[in-house]
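See below for the structure under consideration.
Missing here: one protein chain of the complex. Every other protein chain is in place.
Chains here go by letter, A, B, C, D and E, matching the order in which they are written, and residues are numbered from 1 within each.
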Amino acid sequence: MTTYQRPSGRAADQLREVTLTRHFTKHAEGSVLVSFGDTRVLCTASVDERVPPWLRNENRGWVTAEYGMLPRSTHDRMGREAARGKQSGRTQEIQRLIGRSLRAVVDLEALGQRQITLDCDVLQADGGTRTAAITGAYVALVDAVNGLLERKQLKRDPIHGHVAAISVGICGGTPVLDLDYAEDSTAETDMNVVMNDAGGFIEVQGTAEGHAFQRDELDALLELAGSGIRELVAMQQAALAAAS
Amino acid sequence: MTTYQRPSGRAADQLREVTLTRHFTKHAEGSVLVSFGDTRVLCTASVDERVPPWLRNENRGWVTAEYGMLPRSTHDRMGREAARGKQSGRTQEIQRLIGRSLRAVVDLEALGQRQITLDCDVLQADGGTRTAAITGAYVALVDAVNGLLERKQLKRDPIHGHVAAISVGICGGTPVLDLDYAEDSTAETDMNVVMNDAGGFIEVQGTAEGHAFQRDELDALLELAGSGIRELVAMQQAALAAAS
Amino acid sequence: MTTYQRPSGRAADQLREVTLTRHFTKHAEGSVLVSFGDTRVLCTASVDERVPPWLRNENRGWVTAEYGMLPRSTHDRMGREAARGKQSGRTQEIQRLIGRSLRAVVDLEALGQRQITLDCDVLQADGGTRTAAITGAYVALVDAVNGLLERKQLKRDPIHGHVAAISVGICGGTPVLDLDYAEDSTAETDMNVVMNDAGGFIEVQGTAEGHAFQRDELDALLELAGSGIRELVAMQQAALAAAS
Amino acid sequence: MTTYQRPSGRAADQLREVTLTRHFTKHAEGSVLVSFGDTRVLCTASVDERVPPWLRNENRGWVTAEYGMLPRSTHDRMGREAARGKQSGRTQEIQRLIGRSLRAVVDLEALGQRQITLDCDVLQADGGTRTAAITGAYVALVDAVNGLLERKQLKRDPIHGHVAAISVGICGGTPVLDLDYAEDSTAETDMNVVMNDAGGFIEVQGTAEGHAFQRDELDALLELAGSGIRELVAMQQAALAAAS
Amino acid sequence: MTTYQRPSGRAADQLREVTLTRHFTKHAEGSVLVSFGDTRVLCTASVDERVPPWLRNENRGWVTAEYGMLPRSTHDRMGREAARGKQSGRTQEIQRLIGRSLRAVVDLEALGQRQITLDCDVLQADGGTRTAAITGAYVALVDAVNGLLERKQLKRDPIHGHVAAISVGICGGTPVLDLDYAEDSTAETDMNVVMNDAGGFIEVQGTAEGHAFQRDELDALLELAGSGIRELVAMQQAALAAAS
Partner (left out) sequence: MTTYQRPSGRAADQLREVTLTRHFTKHAEGSVLVSFGDTRVLCTASVDERVPPWLRNENRGWVTAEYGMLPRSTHDRMGREAARGKQSGRTQEIQRLIGRSLRAVVDLEALGQRQITLDCDVLQADGGTRTAAITGAYVALVDAVNGLLERKQLKRDPIHGHVAAISVGICGGTPVLDLDYAEDSTAETDMNVVMNDAGGFIEVQGTAEGHAFQRDELDALLELAGSGIRELVAMQQAALAAAS
């Protein structure tokens, strides 16, 4: 019997309010503002018919991601990466994760000789920016691909299934779903889980912040993650079903 | 008698629809989403009580600005400056302009030993991003300074007067106000004008794109700019008068 | 009944030959050449009594890691990161992982106001360089700390327990331990697991390369990893027990 | 009735002594040492028959500029930009201005598939380096183009008219022409004006340093600039008329 | 009659123990661990059939070198060049020297349209890393070229003669051969000499550390260097004669 109270008052297995706003900006082939509570990330999908040099003469396309935080998306202002002249290790780690996660549901040969870039820019951060980014970028990617299908630039849909992501962690000894910043900064264990709509794992990244976690804790976290992902996939489906 | 029709259908001296949304994000001391038509810029003001090294033992503060465009804020995706490892000359030129413009209405000694940074990030670009940024950043700056006054960290208001900015140009031989991208890319002359609420000039930057402009054309442009600035100042006043 | 044959002829749960050679170079406070089969990584521990600026006046120390590959440690020559002027995202990701893993077994307050840097340089790569690096760097760290204890610069040992790491993956449908390059490049799922000597998890990083992995596959991989870690911890203990 | 005395003893509408020394160095297709008083800038024009990648298959050429200051061209030594690894925002702003100004008098299609680069390097700075640079670079550009015409690499002259530049400002309440460093650092308003030989404006960049400037002040400054430009154009003509 | 005692106890004209271990790593076409006493450098030769852009359509190949020191190869840890984002002037100077020295014994036309890169990475430094690198890289280069000859990718041997390098210096008034770190850091004059097996000079780089050196001192140093080079060439021959 646990007595842990989440700062947000949520139940242990309760997501924050999630919104997926399509067509948030007008230029990109896909543009989704995703919010997980106070975390807000603008995800755009840009189709480039010119493939990068290393992809020429390969009979396939590529999906990649870039990630950034606006300097004052955070509680204290961070230095602007463009001004410092380099992206931090954390930024690179996250954008590599987003790219891998999305490629896991795309048939790159079916995509043809083109590249789609997902830009995930954090307007406001309150924990879970990378999981919000993956969840929102998926919707932007689908919108971009549907545009290619409608314009007959693609013959068949290269996307097989959904991908969504959520964080889980152990706070005050209790496994909880979708940590906000207040929880994230005090969690003993922090795990990001990326899954598809068939319940398969695409990425599992768990880190012991305080003390090492045991196998039964890991099991409980994976259960929580699975239920969160199912909810997120349903929200993606609802957003995509709405008239654009 | 001119026959030039603006692509937007606007009158020659008509601004696009302008909105100033305060408190757009929650962490910054000032946070304003400004839109000039489809141009949308998020302007945040961050107060830093630690002054930069070169300001130590100077009996005053500093106001500075940084500017960025999200990679897909534009029609075609631009490379991310953080990934390329440097800010373009255009970016640096614009952020220097924003900083100078705001400092023109701030008494830096009255500001005390602190720095305020205005981050102006373009979410969607359709011409006039720098003038929107100056106009919106002013409101964010006032919000940040008012917070300092309310918390008694400042004894008197260091801000003297408003500052706003607008573009003017000659299109199809006609002087017009507040160019959108369609006009900007075809203008024969392009001028950005920064003024205060007393009708004084803070910056005038005019460039002949096609052929050199004559003195009477310059005069007409300055007139147009003056009327646009008066409207913008009124909107800033209305936005700041609203309950926060 | 699986028919998968490992390229190396090893059993599915069999580590490559592991060696831990202490005092491989003479200047560093700890210096270990670790080999996992043909993968060879030189791990040095450097004690710096000057703490980095952000650690001043904090009553604790820090443990950090840097990682690099010699240009021709790999099958094809890679560009030298020092010549290209930046570390790749992969490099940064790995060195952050090594640092976190080692800090998980160090009491930073007990370490006092000093920093220990673990440099992990790959002389020859054949898969598993990050897991070899963590396993070897731990031994170098212990040697460096023991030196501080012997010279009475530390009163009590800040290291609590062992940390080691191993990769597991699914190849040809079979869960296998300690993938070499031939397996790594064809694995359907690839997971790096960092654990302590009490069987607790410090990091779990699993990636679906081909298709998403199922919960039972994840369970099998974690079992394999646990047995591999137990062997590695025993080897660390044996190496450290030997006369230096 | 003003009592302002210029530090140099000049009349308000008096230029400093201007010299334009052609063929100052021997390798460049055009090479001009320009001096505005103690400000000395070496301007070279380099013709490159290989166009940059973005210009291929465009049926035209390009004119661009680069600007630099020798580290000890200034009163106190500045850090060398090559050593710091980046050009300052000021440097980029100035070189963009020089390039735009020169392109305003060049028919890029008539120039053909080639690029001309104007390097403007400040040997000694005493205010007005950018206006001296534009004025001198024009002469270097003409020399380079005349060489192409003489060698029959160009059929017709792509240069239409002169371009020159001068600074004006308000010092001690008085509008003055061609500010030297002593005046520049104390001016209330500072304006750089680029004009052609027909009295048309190419660039107007005015900045209020102290307080905003009024429309009548702006008018007075533009008058002064116009008279200065006429003198500079005459000096360019005289220099170009001299036997080379 | 000198009374100078070398810290190592060696005679003035005595080399440190030199070893040349071929095939130290497995991927490179040539891989030699060279040691001059406690100085240990790993030299690999990588053959690249794709020539760099500037070499295309030139009827010849290229030999180049890169040099690096592991951060803790030295007594105190040095910052990692890849992390700092640039190679030091010293690093660039050394790698240029190694490249020039090796090219002096290679017929680049006979090498054909390919590039060989020698990576010289210092595992442990105790003075003389550049001379050890040249001496060891030569052996790695020969192994790489012999591989090309065996695989019939080359018709005739492009290498004409040996190249080796040694340091000489004046310590305590006495000319000595092959300085270790203890001597190097106190030498009055320090000279690196690169020679071929016919006694010809390829590079002579002498630097007065304390006071200027006289002609007779220079003569004595060159004599010492010549005898050291002869020994080193004999060791290269012995190493290459051994069964690989």
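Here is the rule we go by: a residue touches a chain if its C-beta (ideal position, glycine included) is under 8 Å from a C-beta of that chain, and two chains touch if they have at least 3 such contacts.
No experiment lies behind these values; they were computed from the predicted model shown.
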Among the chains present in the display, which ones are touched by the chain that isn't there? D, E
Which of D:Asp13, D:Glu81 or D:Glu188 touches the chain that is not shown? D:Glu81
Of E:Met195, E:Leu224 or E:Ala239, the residue that touches the missing chain is E:Met195
Hidden-chain contact residue, picked from the options D:Gln124, D:Asn146 or D:Thr186: D:Gln124
For review purposes, identify every residue of subunit E that touches the missing chain, sorted by number. 86, 89-90, 92-93, 95-96, 100, 104, 191, 195-196, 198-208, 211-215, 218, 222
Using the touch rule from the top, list residues of subunit D that touch the missing partner. 25-28, 31, 38, 40, 42, 44, 46, 48, 66, 68, 70-75, 77, 80-83, 85-87, 91, 117, 119, 121, 123-125
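Note that only the chains that are shown with their structure count from here on.
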Which chain lies at the heart of the structure, taking centres as C-alpha averages? A
For subunit B versus subunit D, which are copies of one sequence, does the interface use mostly the same residue numbers on each side, meaning over half shared, or is it different? same
Using mean CA coordinates as chain centres, what's the gap between subunit A and subunit E in Å? 51
Whole-angstrom distance, CA centroid of subunit A to CA centroid of subunit C, is 28
Expected list for subunit C, residues touching two or more other chains, is 86
Thinking of each chain as a vertex joined to the chains it touches, would you call that graph a line, ring, star, complete, or other? line
Output every touching chain pair, sorted by label. A-B, A-C, B-D, C-E
